[in-house]
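Heads up, this is only part of the complex; the chains shown haven't been moved.
As written, the chains take the letters A, B, C and D, and residue 1 is the first residue of each chain.
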Amino acid sequence: MDKIKDLNDQESSRPFIGTTYSEAIFKNATHLVGFCFDGTTSYRPGARFGPDAIKDASFGLETYSPYLDRDIEDYNIIDTGNLPIYPSKWKITNDYFHANTKELDLKKDKIKFLVMGGEHSISYGPMRLALDNYEDMVLLHFDAHTDLRDGYLEEKYSHASIMRRMWDHMSDKNELIQYGVRSGTKEEFEFMKKHNTLYTSLDSLCDKIASIDAKRPIYMTLDLDFFDPAFMPGTGTPEAGGENFHSFIRIIKILKEKNFIGADIVELAPMIDSTGNSNAFASKIVRETLLAMQD
Amino acid sequence: MDKIKDLNDQESSRPFIGTTYSEAIFKNATHLVGFCFDGTTSYRPGARFGPDAIKDASFGLETYSPYLDRDIEDYNIIDTGNLPIYPSKWKITNDYFHANTKELDLKKDKIKFLVMGGEHSISYGPMRLALDNYEDMVLLHFDAHTDLRDGYLEEKYSHASIMRRMWDHMSDKNELIQYGVRSGTKEEFEFMKKHNTLYTSLDSLCDKIASIDAKRPIYMTLDLDFFDPAFMPGTGTPEAGGENFHSFIRIIKILKEKNFIGADIVELAPMIDSTGNSNAFASKIVRETLLAMQD
Amino acid sequence: MDKIKDLNDQESSRPFIGTTYSEAIFKNATHLVGFCFDGTTSYRPGARFGPDAIKDASFGLETYSPYLDRDIEDYNIIDTGNLPIYPSKWKITNDYFHANTKELDLKKDKIKFLVMGGEHSISYGPMRLALDNYEDMVLLHFDAHTDLRDGYLEEKYSHASIMRRMWDHMSDKNELIQYGVRSGTKEEFEFMKKHNTLYTSLDSLCDKIASIDAKRPIYMTLDLDFFDPAFMPGTGTPEAGGENFHSFIRIIKILKEKNFIGADIVELAPMIDSTGNSNAFASKIVRETLLAMQD
Amino acid sequence: MDKIKDLNDQESSRPFIGTTYSEAIFKNATHLVGFCFDGTTSYRPGARFGPDAIKDASFGLETYSPYLDRDIEDYNIIDTGNLPIYPSKWKITNDYFHANTKELDLKKDKIKFLVMGGEHSISYGPMRLALDNYEDMVLLHFDAHTDLRDGYLEEKYSHASIMRRMWDHMSDKNELIQYGVRSGTKEEFEFMKKHNTLYTSLDSLCDKIASIDAKRPIYMTLDLDFFDPAFMPGTGTPEAGGENFHSFIRIIKILKEKNFIGADIVELAPMIDSTGNSNAFASKIVRETLLAMQD
């Protein structure tokens, strides 16, 4: 195995259950990274505590998934810890991610990534990294919110505009597939309608993903408010009428058969849910996603 | 526009998002009123804090509804603040509501009302106001509980008897349609059976509402414990086995096409749910209801 | 009526709504027993407070069930209080239960039991009692977890191994039916597959139970984490993707028509859910189970 | 021992630790009564749950007090359960208390009372009972608030006016001693100044109580918001700058040497404090008060 580069300069923390802790990025491995930034959050902050909460709660989980019949311990998954964070500095934190990953060759080195947020604006780096390595990438966006504003509260790279920022980088070679979206301005909904990006039934979504060529790279950005607040109470901007765990499992079983090359999972805000159940929920979503990515 | 009468004598508060604050009642408008009474609550009190919690949480909502494709800001909706309340005095608070609304001509002046509780006993005033103005009104009652007791704990106008009180005022010209009810005494369930008021499947309910003449006035009294406690944890008497947001959206889309003249939404008890998610849920229900009422 | 034996040596507590309090075991009656042990819990403890929380929350319930059209007050149901508990001593507490019940003749004396936990390891005593009295018993196991480990953390009778312990006692005359299970090691899932004990759809489960001979005794052990954490947040090891109340009602309606001779309901951990809604949920499950057991 | 009269018509509940449960009032005994009314509460309700919370939490207490070197189990203390309550009906509940106690002869029958609220308005009945039996009674009022309004929100017998109501019944033979008061209108503070009822240092208060003739009857009405919210978070109207437990112990040690004939302890609102520590605190205050009353 070949160590490439240091991503992390934080104190070591307890790794996700079944994974190995290392500060370095290795070839032939899936990397789990914590990105604890929530500086542009406009409503209830605290997503910065998401990654540690997910890792802590993972100790109440088994490493085996009966849904995918796979076990974390059977794969080479590395917990690279949390990135260094500067609370009010989106640019510095994002540049850091870029500087430390820009020379990676994900395809050749067989590296996959799962980045845990943090708020949705942190997805920009990982999504760009994926797009830079896979120019024909399909982008799955699961979220309660459109996130298609063209900037928000004087911040161009806001959690509320991050999908618009990605859209700017995408071309005809890519495809954006949105599902779960149930909140936005009228203009944002018109944007989705115009570009045909929004799927409004689970059946049509699953058919669509199933139809993607098995070799075509797929990246998933998952804002946990995609799920109904009943199942994921611990998120900053709860939006009634969301999806449940079974919908996710139906999707992830399809992704298991595809070329699933990377993902980010964002917007767990642990302080909001004193039961700790949101942490356990997110932790299980992370486990399933890590397992679905494996070849 | 024509100002009719002062309803409110409280300090001004932050209005529901997208609405205009005014203490007066205007013609050609929908009025949103807070009624902070919970004095007859027999189990867990606190619904008195419902209206302010709904208004506060509305700032995490968009004004646009993708379900109804309507925007709060496109309509004349007035937040008239909260009514003055005397904690242990149902009669005084209810008489106040009556005295200040009895001369309104809802039909002629094109006035609609959405009253936010408070406990379910507060619905008496708004339901009577609607009935006095629309003698052929259909009354929709969505609730976990029958509320058909003939008085409760020495209080004739209790939260547990309020539908029985309304029944006393209704005639052959009216219709009572109940849905979601899953708790009551054997006698109460027999009352519903005898009078054929209870619908037990969403399909049959929706068919029934769809069949109502488009001009016939419809009023909705919604006790938020109609919803499963998973979705609405913050209510005084949680009752497992309730409805979800999707059921409500299916109903409200039908009401949008009807002569939906008024409503009340009651029994949010914010102190019970420390996540604040119940407030956000109720707030979204209020938004959809306000929008469905518009012509 | 005939008093047989003292089971309880605790201070009297408020009985479950609609039941009668007595420390003795009577013939021709259903007994509700609290078993407040959680000493082998490996993750979040607190199930010891389950029985009292269920009894307290029952005062927010009606005694009448519209699902089963039966009323607690119409039957002879006795709340025998809580068993004496020694926090770290599984054997002492279990021996106590055994010593006080081993001479009962459940069939002849028409005695039924519903034991409230406590953690799942407390089910051992009641399950053994049922098996000793009914050699052809069918065992229903509803749970998120397999509980089929062969010992756990140096404890043979752990919450995580209790179904394996029962399996050791069962013979060809018995049948184990598992449903809701979604967490375990690969080996545990293979065990279930090998022995064909796991049902994976509600339809197939209901068909199976419906097919059981009406005279054959059925016992149900219900770990409340069977339900999705959205509906039952207050449990030690929440596991996403669980069942809802409607599934349970569908099952219990079938059991009402069978020879349903006993049950235990475990793993409510009240401290975890500050809304108190989990207590109300569990309380309703207890009411329905007590009513379904009646002849 | 001689049973006099039934006060209670509620379901039996778990008695305070070390006491005996009985629905009747006996001679030569101290009675602990729950009065679960909070109907006039103007801010945060929930004091109705106080008595049960105090009794439940008492199981985390020892029956022995090292402060007073006395043990609950060494005295004849009877838990008479909770009074029947009608949520919005102050008069009915208060009349009930009066009707069931008016023929008692506290002095002759050697009966003492400790009534647990509920909100402060419930103290009216017990204070009147004491005054009717002891015409030269000294009234100790420990509270954060003056409670001297002449009626509040259309309710003459409000929690905010209850001391004014008692003042109306008192004569030159009585004395009102107030301590801990730190909130009220300017008029209320002027009332106290005019009548010299307020003590502003613990030293002067203790000197005053110590100077009371050992035979003169003393009654204490204790609103738990007397204590700083740091020590008693679970109360409806928290007021910074309150007393601590040590102040109370200093006072109660003096009362132990006096003719301490009755008391009420009100305004514990358990739902507000999810730690449960307020319940434990109130429970200890009840233990000390019961013990100080003993001869």
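As a convention for this text, a residue touches a chain if its C-beta (ideal position, glycine included) is under 8 Å from a C-beta of that chain, and two chains touch if they have at least 3 such contacts.
The model shown is predicted, which means the values in this text are computed figures rather than measured ones.
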item: Whole-complex copies, counting every chain including the 4 in place; value: 6
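Here is the rule we use: only the chains that are shown with their structure count from here on.
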item: Third chains touching both subunit B and subunit A; value: C
item: Interface sides of subunit A and subunit C: same vs different residues, half threshold; value: different
item: Which listed pair, C-D, A-C or B-D, duplicates the contacts of A-B in over half of its pairs; value: A-C
item: Whole-Å gap separating subunit B and subunit C, where each centre is the average of the chain's CA atoms; value: 39
item: Subunit A and subunit D, separation of their C-alpha mean positions in angstrom; value: 57
item: Residue numbers of subunit D (touch at least two other chains); value: 274
item: Pairwise touch network: line, ring, star, complete, or other; value: other
item: Touch relationships between chains, expressed as pairs; value: A-B, A-C, B-C, B-D, C-D
item: Partner subunit D, residues of subunit C touching it in the complex; value: 11-15, 21, 52, 56, 274
item: Of subunit A, residues touching subunit C in the complex; value: 59-62, 64, 66-67, 69, 71, 228, 230-231, 244-246, 249, 274-277, 280-281, 284-285
item: Contacting residues of subunit B [partner subunit D, same complex]; value: 38-42, 44-46, 48, 85-90, 92, 153-155, 271-272, 274
